[in-house]
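With one protein chain removed, the remaining protein chains of the complex are shown where they sit.
So, subunit A:
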Amino acid sequence: MTKQVKQLDRVIIRFAGDSGDGMQLTGDRFTQETATFGNDLSTLPNFPAEIRAPQGTLPGVSSFQVHFADHDILTPGDQPDVLVAMNPAALRANLGDLKKGGTVIVDSHDFTARNLTKAGYAENPLENDSLAEYDVQPVDLTGMTVEAVKEFGLSRKDAARAKNMFALGLLSWMYGRPTEPTITFLERRFAKAADIRDANVTAFKAGWNFGETTETFVVQYEIKPAPMRSGTYRNITGNLALAYGLIAGATQSGLPLFLGSYPITPASDILHELSKHKRFGVTTFQAEDEIAGIGAALGAAFAGSLGVTTTSGPGIALKSETIGLGVMMELPLLVIDVQRGGPSTGLPTKTEQADLLQAMFGRNGEAPVPIVAPQSPADCFDAALEAARIAITYRTPVMLLSDGYLANGSEPWAIPAVDELPTIDPSFATGPNHEVRDKDGNVTGEDFWPYLRDPETLARPWAVPGTAGLEHRIGGLEKGDGHGNISYDPANHDLMVRTRAAKVERIADTIPPLEVDDPGAETGDGARVLVLGWGSTYGPIGAAVRQVRDAGLRVAQAHLRHLNPFPKDLGDVLKRYDAVMVPEMNLGQLSMLLRAKYLVDVVGYNHVRGLPLRAAELAEAVTHLIESTSDAVDTDIETEEVVR
């Protein structure tokens, strides 16, 4: 039969099923096909904390959303256009997010009385008019898969497991995705089990052929590749980009990398990835607990390695004392916090950015720690390199705040040229730095003072064991200025507390001015409202700002890479605008810091739903703020005129 081909500029698909249905793999493969095809894309995996929650129930639903387009996009999208639901629970759990009029493809085979009851359906939604607002396509995915692969002699259960590949084949046909990468992938993945391999490849092809021949699906969609800057690209998740960034940090500084870590969701992938790359001089130590993870990393830092620990919020809580020790001993250390919903165990597999104040203040005493945050999955690479630069240059622990969305989400990454990456100079101490004088002031020799500072950066020397003549002792007790011996002197403590704070402030000397995207500003037609964010809200904020501008309003956007210290011009930027909105996935933590530091009454936009902010809702809030701001300002002007 003749199929129509329809052009679309973008599509959002969500694959949803039971946690055992392989939805993450299906989504990941569709994403790879889409990346290879050349669309811009953004993904949002969403899965339960339970490895296998009871089958067929709402808590067991796992989903993967992919947004792809013929133009540059910033988010995985608010509302899917297409929902693929492998069972009633997946339909029920995800239908509410679907766009009205959206397409629902369901595996009708799984809509049994038992599964419907488990999902909480009193009657079969495929048989009443409850789905009337949607374009529903019931397909017997399981039945057709089992039929297609019967020649391989698998048990019915094993045969049915290939249904996700059937669904992938069908969707790949619908959106004209290249199929070769997936076939190659399956051949590699199941190389050791020929029957499973053949069943999956066959199911995948059967799904494609079904789309091509069936009368159920008459439209094939075409989304042209997005124009991108020239270069070589790959699709990358935040955790992978972060692991690569850490390796690059080690390579670019010439230091061995030492990771001390304890497994925790959603950070464990970084440990897994780095453990594969010992070739780069990477040592990975799976410690007995979070404290030992950072302890070993700090020990390795003393030994001259780039010490790294990776964790999530609960792990940071346990590491706090050791971070404080790192602050006191002034050694380089990278502390990676892949934030998740909290407090306590919270929402282990969901995203949140509520650890900012913990990163900023979560230690005893005045213990300043620089903080950097990546803004997108691929940006985790650059953020890790920047964190390494700060830690090594300033001899300090550095916090990097990623989150669950960045960690598991993915986007195309323009692979950087290694030659163009910044280099980092560890500049180890090699000899004495201080003159010894007798009581008459005559120089009688020289020695090593571990707390004599570089006048520009205020960093102390990094003298590693094995360097003759520089033997010294460091520790958690207060150090005397310069010589570094224990000191309980009140004036010295005051000086040292201020010096440690000043050292972290000095980092701002090397931070570029904040980039503000305010298209009208140059022509004197700038916005009155600024939206300022940090971390993974970059995508939703960017998408919301576009929507607001498309509606003809003016709004400025800026995003912070550095949370401590802030860029030097941040205060000036804030004061240039009549109103500043700060969207965050917490209850206003950056807002609190900005208000405290700059006395600017920023407006918070706060959601903690465990999911990225929704661009459309944010756009509405921004629009509302723009409208109320212009009203208020206009009123002020009128009042002034009356007074005159």
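By definition in this document, a contact is a pair of C-beta atoms (placed from the backbone, for glycine too) under 8 Å apart; a residue touches a chain by one contact, two chains touch by 3 or more; residues count from 1.
Note that in this section contacts and distances are computed from a predicted model.
J.: Looking only at the UniProt record of the hidden chain, which name from "1,2-phenylacetyl-CoA epoxidase subunit A", "Glycolate oxidase FAD binding subunit", "2-oxoacid:ferredoxin oxidoreductase subunit beta" or "Aspartyl/glutamyl-tRNA(Asn/Gln) amidotransferase subunit C" is the right one?
T.: "2-oxoacid:ferredoxin oxidoreductase subunit beta"
J.: Which residue among A:F166, A:F285, A:W449 or A:Y605 touches the omitted chain?
T.: If we include the chain that is not displayed, A:F285 is the one touching it.
J.: Can you work out which residue in A:A89, A:A119 or A:A248 touches the chain that's missing from view?
T.: Checking each option in A:A89, A:A119 or A:A248, the one touching the absent chain turns out to be A:A248.
J.: Residues on subunit A that touch the omitted chain in the whole complex?
T.: 32, 35-36, 38, 181, 228-235, 244, 247-248, 251, 256, 258, 260, 277-283, 285, 287-289, 291-292, 295-305, 307, 321-322, 324-325, 329, 415-419, 465-477, 485-486
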